[in-house]
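Only one protein chain is missing from this complex, and each of the others stays in its spot.
By letter and in written order, the chains are A, B and C; residue numbering begins at 1 in each of them.
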Amino acid sequence: MGFTRRDLLRFSGGSAAGLLLTPVPWTLLHDTAVLTENWPGVPRPRHGEIATRYTTCTLCAAGCGVRARCVEGQPVSLAGVAGHPGSRGALCPAGLAGHHLTFCRGRATEPLAKGKPVGIDHALASVSAAIAECGSGESVAILDARPGRAASLVYRRFLAGLPKAVHCAPPDAQPYGGFGIDLENTRAILSFGARVLDGWLSPGRVLANRSCFQLIQAEAAYSRTASLADVWVPLPPGGEETFAAAVARALQGDDADAQAAHVARILLHNQPAIAIGGGAAAARINQILGSVGRPGGFLPRRDFMPATNIAALPDHSIRVLLIEEPAANDSLPWDVVARKLAQNPMVVALTPWLDGCAQHADYVIPAPVYLESLDEAPTPEGCTVAGFSLSPALLPTPPKLMAPAEFILRLAHDPSAYSEILKQRVAAIKKEARGTIFTYADAKSTRVADFASADDLWKAMLGGAAWFDDPIRSSRTESLPRAGWSNPPAVPSPEYPLVLISADSPPPHGSPLMSKLYRESGLRRSAIAAAVHPETGRAHGLADGGRAIVKIPGDSFTAQVIFDAAVMPGVIQSAGRASSPASIRRA
Amino acid sequence: MLSHIVFLGLFYSVLAVVSATVGLSLFRAVQDFRARRTEAICWQATFPDLPARGRVCRHELTGEFRHRTCDKAFDCRECQTHAALAARHPPGPGEPDIFGLNFPLDRFYHRGHAWAHPEPDGTVTVGLDALGARLVADPEATELPAVGAHIQTNGAAWHVRKRGADVRVLSPLDGEVVATGGSQHGWYLKVQPDGGRFDARHLLRGAEIRPWIARETERLQSALDPTSQALTMADGGVLMDDLATGHPEADWDAVCSEMFLQP
Amino acid sequence: MNTTSSRPGTKPARYGMAVDLDRCTGCGACMIACAVENNVAPAGPDATPRTGITWMRVYQISNGAPFPDSRAAFVPILCQQCGKDTPCAAVCPQEAVEVDPATGIVDQMPQRCLGCRYCMTACPYHARYFNWWDPRWPPGMEKTLNPDVAPRMRGVVEKCNFCHGRLHAARDRAAAAGRRELLPGEYVPACVEACPAGAMVFGDLDDAASEVARLARDGHSFRILERLGTEPKIYYRTARPWVRQAATQQRKETANA
Partner (left out) sequence: MPDVDTQRMPRGVRRSSPRQFLLWILPWCALLAFGLYGAGLCLVKGLNQTNMDNRFAFGLWIFLDLTVIALGAGAFFTGFLLYIFKKNELKAVINSAVVIGFICYSGAVAALLVDVGQPLRFWFTFWHPNVHSMLTEVTFCISCYLTVLFIEYIPILLKNRKMRQVPSFLVFEFELHKLMPVLAGVGTFLSFFHQGSLGGLYGVLRARPFAFREGFAIWPSTFFLFILSAAAAGPAFILLTTWLVSKISRKPLVRPEVLPLLGRISGILLLAYILLKAIDTLVWINSTSPARGFAAHQFYAWKPFGAWILFVEIVAFGLLPALILLRRRLRQSTPWLVSAAGLVCLGIATNRFVLTIQTLALPTLPFDRFLTYLPSWQETATFLAVAAYGVLVYSLSFRYLTLFPQEKDLSC
């Protein structure tokens, strides 16, 4: 008899029932559970010997002490160093994610000539050639991201050997020249657009003293600092000078408009007070307040190494420009730099990134990022005494990468290595035998004099330590430099009825994790966000959340419109852009 | 913890009840097989699916009730109502000729159009009545049970195939097949009734036949042509010998399912 | 029932946090420290502000006044570790959420989570996050994962647990030192440690001497959505009336996104 459908039914039914009695289904369940627990593609964190190592952050001029938790030598998290005199145990967000930089996309991994990979020797050769070809009236310039380092000395030494050369710095580097700010005793700060609560000096130090000083923020942008300041004086774009003059008058008892008078009153009632940012404006007020050279004001310190503000150079004077990538949150307005370049210039970018100054460079010399090579942190910005600390590498330096200083040394045919230069610097500190060494591991301060030898000091600093000079009683009388550069006030015109101003810095270049968090929390508006007052927006036919095209002289970009009633009418607020007249229309 | 016990207890007992129900019905089904109750149960399960008009009580046919639907699946042997009524006034003799159809009075008729005729030798001859015969005249195939097979009242006695209609003719009695004939013999089966005696209480006889056939012809009519309401045959129209060829347009499957109580 | 965290011998505590909104500058250090500590993956390109994972999330609030009177404040929102009828714990169908009686910490067990997201609808603080994607790191970056915390798989819910890994580590240290209880400050979540403004204070709310308990009692302190009666353990503090109002009172205006 054949195999009928009914038999098939019976068979399948029977086998199904039978299967339940076997362990098969249960093991299957168990296995699925196991599978879902070790989900494919989810990485297992490495386990291994855990160590704490110390270094110093070089991502900005603050030079904060860093405690790194390392698994098998790989830093897995960074934290501040408790008791660090400069950073007060704090780190900024960028610093906290510093160990991710190594893994960022967009890194320069090998020397490039006009975008094409070349050997480092070839690069050296062609740069030297270009330098040799420098005609009269044309100069070689090194844009020093942070003057005052041992590296800066290397640059100067190299430039000294050239007929016409200049060691310059970005416009807003060294805002206070050879002075530090005695923040601990300051009672009031009048800030002309300085990002006081958003990365000014070392965040830890500022925030630790925040409750002690009144903050008056005078700027057009409704920046984070402005939104949190005790008083926000919304100046029309470029109105610093006028307002400063008014405040100055008020301070001297002359009559001024209510707002200036109010500000003056605050400054007078909260002595010592200082004014920062805003170039000449601030300098004038500081003079009246007498805040230079007194406690709670600007105190001079040793070791000031002035570098020429690149904005101050004559136009079209630079033939060969070697740029060291400035820190993420310092802006390098390229238009200012470009103005200084001669015809067919050669621009060499010494940078870890392809998206920074490398975009404008003929040659790109890939530099290691923070933690990838032994580096140095000079006197923290605004520190009242000279300082110096090493930033020991926690990660191996990738092949083909070369620290800017190393490159310049090679260019100068100087056999010594950058590390030796640093060692000499430390030796010099030991020789002068001033000041104290703060060692991160035990948070102890030791007189430099108490170190047996320069080698001991070197070792100590390699293990994570910061040197701070002793305060000086100097009779230096020179007034403050005109901090920062105030570019000409942007005046609206029929063609450009609005003014584009920079609010906060955009999410800093760096950890993908950090950019993710900023994007998702909306804490920092991206560079393509343009905030306008709703009325201004409607007047220009924009829609909240819509896309718009912002035109500025010689450039234009598309941005996402954000209606924000807090923004000054008539301005466009966008992160990290130079102030300029602008027009906006719906995309 | 207690809530755990209560909650889980509740739901696992629910599961238990459900599976028990299924298990029980499976078990019972197997029992029925063992007890050879299959045929009867199949009929039991089928009967409710018959259209209401196919389930009328024989006493409605004879007019003793205005409306009564059989609740015993045509097994009057178990029906007190029938017993009582049959005792009070048993059906009188009728006449064999009904609308030109011949229904010999010495036979007992099953609602499924099989007749049973007790032979002197104690066996019972089973065949298709005049109406049934016309419905499946010269069938494509006839499938009779093997000699020695056992058939049950209201179970399938034999199968006939006519114009795509599979017809199973319901057995009028319980018994063992002793011989098989066919349409050409005028009878289909000879059956040795169980227990030697032939119980015909559930079968129609005598005067009951006419009203029944009258109703049947109505049903036939509506089955042949659902649209028309005219009762052309009740008033003496004569049925042709082969209805199938006579009504080529009719859905024969449906007709047979109607007339042979086969939902 | 209880997880490993409630071991015999360790003195029970009721951990909580006090956040000073007048100190917070919204820098986001807490968010980053949190994500680094807890191995949150960088979001994929198509993640949105509403699909990304931020156990700690800083909201910017405003006094609603237009230019030039606008003022801003920042409110870090993390799991508020509700202490009474914890909404998420009550609804989880398979005990993937547990309130540790020894610490008061509401813990999420990703390896048991079904991903039904019922707990997320239950949470009024939106402090629970779902893994919409497989966690992915840029090549090599998985080397920076914190060994004390297992990354979560796709399709499960996760949230702040006061850096559970740190609690375990601290306990082990204490045990090694033969102590039954943790010293104040011995166990601190990553966000608190990282805050450069020192705006966050963490500790045992039941320990009247602790800084956090003192701040919780402070007249300027309040809790968000307190009237829901879930006894959250995150206290916020501000001397600015408008901030307190904006953080506690339901807005009246009918405008919306």
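What we mean here is this: a contact is a pair of C-beta atoms (placed from the backbone, for glycine too) under 8 Å apart; a residue touches a chain by one contact, two chains touch by 3 or more.
Every value quoted in this text rests on a predicted model; they were computed, and no experiment measured them.
Every shown chain touched by the omitted chain in the complete complex is listed here: A, B, C. For the options C:Y15, C:F130 or C:F162, the residue in contact with the chain missing from this view is C:F130.
In the complete assembly, the contact with the undisplayed chain comes from B:Q44, out of B:Q44, B:T62, B:T81 or B:Q192.
As for the chain not pictured, it touches subunit B at residues 3-4, 6-8, 11, 14-15, 17-18, 21-22, 24-26, 28-29, 32-33, 37-39, 41-42, 44-46, 49, 51-53, 164-165, 222-223, 226, 253-254, 257-258, 262-263.
Taking the whole complex into account, subunit A touches the unshown chain at residues 6, 29, 32-33, 35-36.
Along subunit C, the points of touch with the absent chain fall at residues 44, 46, 48, 50-53, 59, 61, 75, 77, 82, 85, 87, 90-95, 112-118, 120-126, 128-134, 153-157, 224-230, 246-254, 256-257.
Just so we're on the same page, only the chains that are shown with their structure count from here on.
Taken together, the touching pairs give a contact graph of some other shape, not a line, ring, star or complete one. Innermost chain of the displayed assembly, by C-alpha centre distance to the whole-protein C-alpha centre, is C.
Centre-to-centre separation of subunit A and subunit C, using mean CA positions: 29 Å.
Look at where the CA atoms of subunit A average out and do the same for subunit B: the two points lie 98 Å apart.
Contacts with at least two other chains are made by no residue of subunit C.
Of all residues in subunit A, none touches 2 or more other chains. Contact residues of subunit A toward subunit C in the complex are 36-37, 39, 41-48, 50, 71, 74-80, 90-93, 96-97, 99-100, 102-105, 197-198, 203-204, 207-208, 210-211, 222, 224, 227-228, 232, 234, 511-524, 533, 565-569.
Looking at the complex, you find that subunit C touches subunit A at residues 23, 25-29, 31-33, 35-37, 39-40, 42-43, 47-49, 52, 54, 57-60, 62, 65-68, 70-74, 111, 134-154, 190, 193-194, 196-198.
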